[in-house]
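Heads up, one of the protein chains got dropped from this complex, but the rest are sitting where they should.
The block that comes next holds chain A.
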Amino acid sequence: MADVTGKRILVVDDASLIRLYYRQALEAAGFTVEEALNGLEAIEKLLLEPVDLVIVDVNMPRMDGMTFLKTLRRQGSPIVAIPALVTSTEAAPQDLDAARAAGANFYLVKPLAQDVLVQYVRLMCGISA
């Protein structure tokens, strides 16, 4: 199995149980996990220290996931290219289109099984099985 050592993931979600669930799965798979409660906090964290992948919710207070992605993609700094996996309760085709237009690289509908999450995170971090 490929090495995930040093790969850092930022989970951006206002739901504490989701953050905990993702953290548990990703840490068990060897990733280092950071957390942010909304898009604004995520941007602040990323500007201080970029990560290998962002997992982001859509509906969040202060700055929602779509605004976060648009902000992320217009920064003139290394964080502009960080891959983003959107995980959301919104499952309509227009939600997927909106996320893609905002800068999402992939979109998964909640609730997620932990093994599915890890599988996609590994793929998006360029780690083969």
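In this text, a contact is a pair of C-beta atoms (placed from the backbone, for glycine too) under 8 Å apart; a residue touches a chain by one contact, two chains touch by 3 or more; residues count from 1.
In the analysis below, contacts and distances are computed from a predicted model.
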item: "Spermidine/putrescine import ATP-binding protein PotA", "Branched-chain amino acid ABC transporter permease", "HEAT repeat protein" or "Na+/H+ antiporter subunit E" - which is the UniProt name of the missing chain; value: "HEAT repeat protein"
item: Listed residues A:Ser16, A:Ser77 or A:Gln119, member touching the removed chain; value: A:Ser16
item: Chain A residues touching the omitted chain (full complex); value: 14-18, 20-21, 24, 58-67, 89-90, 94, 98, 110-114
